[in-house]
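One chain of protein is taken out of this complex; the other chains stay put.
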Amino acid sequence: MAVAKALSVREEVVKERLGLTSNYAVAYAVKAVDVDVIAAYPITPQTTIIEKLAEFVANGEIDAEYIPVESEHSALSAVVGAAAAGARVFTATSAQGLEFMHEVLYITSGLRLPVVMAVPGRALSAPISIHGDYQDIMSARDAGWIMLIASSAQEVYDSIIMAYRIAEDGRVLLPVMVAYDGFLMSHTTEPVEIYHEEYVRKFTPRNLNRYRLDPRSPITIGVITSPDWYYEIKYQAIKALKDSKGIIKEVHEEFNKSFGTNYDIIEKYMLDDADYVLITYGGASSGNAKEAAKRARERGLRAGVLRIRLFRPFPTDEVVNAIKDAKAIAVIDRALSPGNTYEGPVFNDVVSALYSRGVDKPVISVVHGISQRTMLVDDFYNLYKMLDEYAKTGEYPRKTIFMGLRGGEE
Amino acid sequence: MKQLTWKDLPIGGVVTEPGNARKNLTGTWRTERPVIDQDACIRCRICWMYCPEPAILELKKPYVTKTGKKYDLTYEIDYDHCKGCGICAHECPVKAIKMVPEVAG
Amino acid sequence: MSASTIEITFFGRGGQGAVTAAQIIAQAAIRRGLFASSFPEYGAERRGAPVRAYVRLSREPVLAREPIERPDISVVFDTRLLSVFNIPQITKSYIVINALSIDDVRQSIGKFSGKVVYVNAYEISTKHLGKPIVNTTMLGALLKVLDLIDLDTVKELVLETFGKRLGKSNVDALEEAYKAAEVVVL
Partner (left out) sequence: MKVYFRTIKDLPVDEYFGPGQLTCAGCGPSIAVRWLLKAAAPDVIVVNATGCIEVTTTSYPYTAWSVPYLHVAFENSAAAASGVEAALKVLRRKGILDTKAKVMVIAGDGGTFDIGLQSLSGMLERGHGVLYVLYDNEAYMNTGIQRSGGTPHFAWTTTSPVGSKLRGKVQRKKDIMSIVIGHHIPYAATANIAYPIDLANKVKTALDYLDEGPAFIHVLAPCPPGWRYPEDMTVEIARLATETGYFPLYEWDHGRIRFNPPSNAHFDKSKRKPIIEYLKRQGRFAHLTEEDIKEIEKEIDEYWDYLARLAKAFG
């Protein structure tokens, strides 16, 4: 019954099924939510988003001001200004561009402005690499943004729509970043069902009832604080980010109801009875891990995948509950946290989540797909085999495994 | 004010009351105070124009000088905020403003 | 071909339109209600440098996001690419190839256990487009063995991709190749 109902919702809301890259899916979502101000600067692999948006604006398909800024720093600064004036805004970037925005990332969340940004992830210089991974995304993880990591073009489209609803919620008022794989998603054409705009707009009503620049009631935004005040104002934003999890769940539920989808802040794949779990994020890691789980199950291993979709705030209880019955777990990071005990950034999050809830499980840290180093389904299948062997011997590696590294790690 | 917690403050460090900096009594910074000689003052508005604070008040307060000249306006110092820079005294074309040492207490 | 997922790799050179051809096939599949994913090998674009573009077609959602190492079908824009990518060794079922003659095909492919779809795309594309841009012509040859997608949908997409005038010449090339292509066993 539930399925039949979902299907009929789908039939009603879906306007057409298109072949889109994740980047184009972003542009279509931004169009659907009736954005007011777009400011962006070209950078690979983000550029095709803003090319598509520029095309929409040029053809009058979006009534928005498109600011072709002279840098990423100005891109985020301009949307901060526009959001402070009450507009619904969008920007996008990758890699060096996100680094160049870094200063303003913190300001955006500190000023509690509902900015939405898309980031197809990419390796950071030096050496320069235009290829995809998540090092740029991870460098932004402490900036106080809500961070969603999508795994398909459809999910990217849906996430951008949800992002506006979340960001502008009066209980949240925080910027939202929608991240996904550079190239492996940003430039991969997949089917995307786009919605009739009336449904999207109904789902994302404007909220002008927030602090904004208005001569009728002049307020000051962007103050300087002494040690007497900074801590309290910062804590408000930290608390808002933590509390946003419940509201994000609420928005997911309502989105699922309105659009006949099935999103949650984490995705569980063959997880219920899994002994061995790969924890992943993004499209390539999770897609290949799912294929590998199927392969492993065919060969008698109870394999499952846990995909982290909401990365900040980190879904601590959800993650712990999802893996608490597993025998062994591997966290696959497409990013690096050099100099840490383990170099996988999300590994550290997972371990800290388990520890905080008193769950002691063998977890191994795996780094893979750096600068889009080829990841094969077989690599992920081999990880299940490795977990099985570790579980049998009781011996676990006490350092990060750098998969696919010529020469191997030491 | 300092006892307010994070629960009491508007989000984002926004200040919602325009111009509430007037609660900063910068007059305490002064070592010398300007004193206007209302009889010598020619109401030229120059001190008012150049005051950085602004701490020179242009009041619709009639005044008759000792020599019988009538004015509609009176210029007075807002001693709560005047920092005592002395620009007014320096720029006054008729030297109607004197800088006088602040006395303790 | 009618396995659950069909994997196709286009082998071309920068500027020959291999990426566009892969896109058109994926778009056509999506338009027919199938699942598909298509992505090129990425790097700085260089004219003439060998490039690969991948397409997966399926009746189920496509999960895998790995490069196609063993394509069911290889679409090869010129014979010199065969050895660059070891194509006869890695291809499972079909090599769709642009060559000057059947002898040229035999000579350049050597040993291959599957079937070859041969077309002289140089000649056909030059005839219709005035220059040897072979991507749409190769699509015609590919369709000879790819029955998941119909000719009309591909033609529709070619017209949309290239616009009316250029689209028409490309459709002509595609149709001629579809007729002229020969399936041979070496």
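We call the chains A, B and C, going by the order they appear; numbering starts again at 1 in every chain.
By our rule, a residue touches a chain if its C-beta (ideal position, glycine included) is under 8 Å from a C-beta of that chain, and two chains touch if they have at least 3 such contacts.
The structure displayed is predicted, hence computed values, not measured ones.
Q: Sort by label and list the shown chains the missing chain touches.
A: A, B
Q: Of A:N59, A:N209, A:S226 or A:T393, which residue touches the hidden chain?
A: A:S226
Q: Of the residues A:S22, A:S74, A:S152 or A:T280, I need the one that contacts the missing chain.
A: A:S74
Q: Which one, A:V13, A:A29 or A:A64, makes contact with the chain that was left out?
A: Looking across A:V13, A:A29 or A:A64, the contact with the absent chain belongs to A:A64.
Q: On chain A, what residues meet the omitted chain?
A: Touch with the absent chain occurs at residues 36-37, 39, 63-65, 67-71, 73-75, 77-87, 89, 103-104, 107, 111, 206, 208, 213-215, 218-226, 229, 233.
Q: At which residues does chain B meet the chain that is not included here?
A: 1, 9, 13, 15, 17-26, 29-30, 44-46, 49-55, 58, 78, 80-81, 83-87, 89-91, 99
Note that in this section only the chains that are shown with their structure count from here on.
Q: Please work out which of A-B and A-C is bridged by more C-beta pairs in contact, and write that pair.
A: A-C
Q: Report, in whole Å, the distance between the mean C-alpha point of chain A and the mean C-alpha point of chain B.
A: Using C-alpha averages as centres, the distance is 55 Å.
Q: Got the chain C residues that touch at least 2 other chains?
A: As it turns out, chain C has no residue touching two or more other chains.
Q: Scan chain B for residues touching two or more other chains and write them down.
A: If we look for residues of chain B contacting two or more partner chains, we find none.
Q: Inside the complex, what are the residues of chain B that reach chain A?
A: 2, 4-6, 9-16, 18
Q: If we count contacts the way the header does, which residues on chain A are in touch with chain C in the complex?
A: Going through chain A, the ones touching chain C are 17-19, 45, 130-131, 181, 183-185, 187-191, 283-284, 287-288, 290-291, 372, 374-377.
Q: Applying the document's contact rule, which stretches of chain C touch chain A when the two form their complex?
A: Contacts found on chain C: 23, 26-27, 29-31, 33, 35-40, 42-44, 62-67, 69.
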